[in-house]
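For this view, one protein chain was removed and the others were kept in their places.
Let's look at chain A:
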Amino acid sequence: MTDPFLILGVPFDADDAAIEAAYLAGLRRASPERDPAGFEALRAAYEKIRTRRDRLAYALFDQTPPSAADILAKAAPVGEPRRPKRATLTALLRGEV
């Protein structure tokens, strides 16, 4: 994913406070010690859209094309994990793939 708004999981009109809150929440899940790569991605996304000027600059100057992952994340973001249906487990136990 390349879009900092999608990485931080904030709407495109989020303000400074919402972005900072999303960043801090992300840090709890991706600390630099436990998940250095995740932390880097989070930090880079935060730096890109931290202030109002940053967000306007990102909209104006960032030329990164959207990736398939961006489109997927924008159209249908990942939700809360669900337990699978019993039928799915049965099929797998039966040997289906």
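In this text, a residue touches a chain if its C-beta (ideal position, glycine included) is under 8 Å from a C-beta of that chain, and two chains touch if they have at least 3 such contacts; residues count from 1.
Here, contacts and distances are computed from a predicted model.
Pick from "Tryptophan synthase alpha chain", "Tetratricopeptide repeat-containing protein", "YeeE/YedE family protein" or "ABC transporter" the UniProt protein name of the chain that isn't shown here.
UniProt protein name of the non-displayed chain: "Tetratricopeptide repeat-containing protein".
For chain A, which positions touch the chain that isn't shown here?
Touching the missing chain: residues 1, 3, 7-9, 12, 22, 25-26, 29-30, 34-35, 38, 41-42, 52-53, 56-57, 59-66, 68-72, 74-86, 88-97.
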